[in-house]
Structures are given as C-alpha cells and as structure tokens.
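Before we start, here is the structure in question, set down as structure tokens.
As you look at this complex, bear in mind that one protein chain is not there, while each of the others sits in place.
Then we have chain A:
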Amino acid sequence: MSRVKRIAKELEECRQDTQSGVTLKLNNENDLTHLTGYFKGPPGTPYENGLFQISIDIPNDYPFKPPQMKFATKIYHPNISSVTGAICLNILKDKWTPVLTLKSTLISLQLLLQSPEPNDPQDAEVAKHFLSNKQGFEETAAYWTKIYATTKDNESVNVELKDSQLYGIDDEIVNQFENMGFPRDKTIEVLRRMGIKSFKGVNNKSDVENKILEELLKECQ
C-alpha cells in the first residue's frame, strides 16, 4: 500500500514544517483517507486574519488521482462555491500530477485566494460581483471572513450577522422595499437573483426599481 506510506510521510513532513503556515490533521487517528487542512488568509486580501478549513478526501488511487478538497469554511470567492465550498482549480482536476502533495495543493489554494480568476468562475453570482464592483466584493468577502473564518478567541467574532451585508447588498435598498411591505428575505432573494447590489452608479434608477417591484410582486403572489 503505497498510499498509506505516502500520506503518513506527507503528514509527518507537514508537521515538521512550520514555515509554510499550512496545517494537516487527521479527522480520525485510524483513518488516513479523511483529513482537514488549515491555512490563514493571505495578508493584503479580504481574507486576511481568517483561518480557513479545507476538508480533504483521499481517493483510492492517490497519489495518481487528485485528492478531493473543498472549503469547510464558508468563503466569498469567485472560484469557490459560496454554498457548497466546491473549488474550481485545475490542479485538483486534470492538471494534477503525482508529484504534487497535499501541502503544495493547500498552498496553491492559498494563492488562489490571493489571485482570483473571475473569468473561470465556480460561483457566477460572486464572480459577477467581483467584475462589476470590486470594492463591494472585497467588503463582502471581508465580512464573510469576519463572520465565518475568524477563530473563537478573536474578539471580533461577535459581529452581528446581517443578511444584506452577507450578499454585499446595500442595506438601504433592502430597507426601502421592506418599508413598502415586502418581507426582508424575499427582497434579498430577488435582489440576489437580479444581481443588484447597490444603486451606486446606476443611471436609470427608477427603471431598475420598477423591475425589482415587478419581480417582488411575482415572488410574493
């Protein structure tokens, strides 16, 4: 069983290496096929200060087939599904080679956080946000990091969870429609579906408002 030996060796190497900032842990001491990886969000990005958990499943054919990785921590990133945590990265699919390791793959993921590829997205909604309003995207990503990826001993954990902010939607819009009598969750759902985050830079504001109204009326029928 070359797989067992290889994973054991990778674990050991990762344990000794304190430089890379990547940690690997077995979920269960007796099972070498389910691991969890941890790394810090790269500084200078909206993910800074966050600690991200990656769930790792090792296939039978490892290292000849890539490990299956996904984000266990919720993250707001164009190449990672905001719902499931699935990752779109070539080395986890066809560009995998047996020379790559769990550690090097985790480092690649860290790099992916630094340089997103919105043109090859996993999460279309996030990618659209990124391309249309980079600042808004970064604010939302930072917000997600704060809420989901901050460790318990960090004091900022007690941030109030705000649904509009979660999707990077300007709270004013939500309030505007809520005051008209529409339920808050429906309003957010419609706004998400229509890809509207804020009215900043929108010229035909009243047109857009009408469209939102139309959608909301349909939704609340």
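A few points about this structure:
Throughout what follows, a residue touches a chain if its C-beta (ideal position, glycine included) is under 8 Å from a C-beta of that chain, and two chains touch if they have at least 3 such contacts; residues count from 1.
What we mean here is this: contacts and distances are computed from a predicted model.
Looking at the choices "Cupredoxin", "RBR-type E3 ubiquitin transferase", "Mitochondrial inner membrane protease subunit 2" or "Translation machinery-associated protein 22", the name in the UniProt record of the chain not drawn here is "RBR-type E3 ubiquitin transferase". Of the listed positions A:K65, A:K134 or A:R193, the one in contact with the omitted chain in the full complex is A:K65.
For chain A, the residues touching the absent chain in the complete assembly are 2, 5-6, 8-9, 61, 63-65, 91, 95, 97-100.
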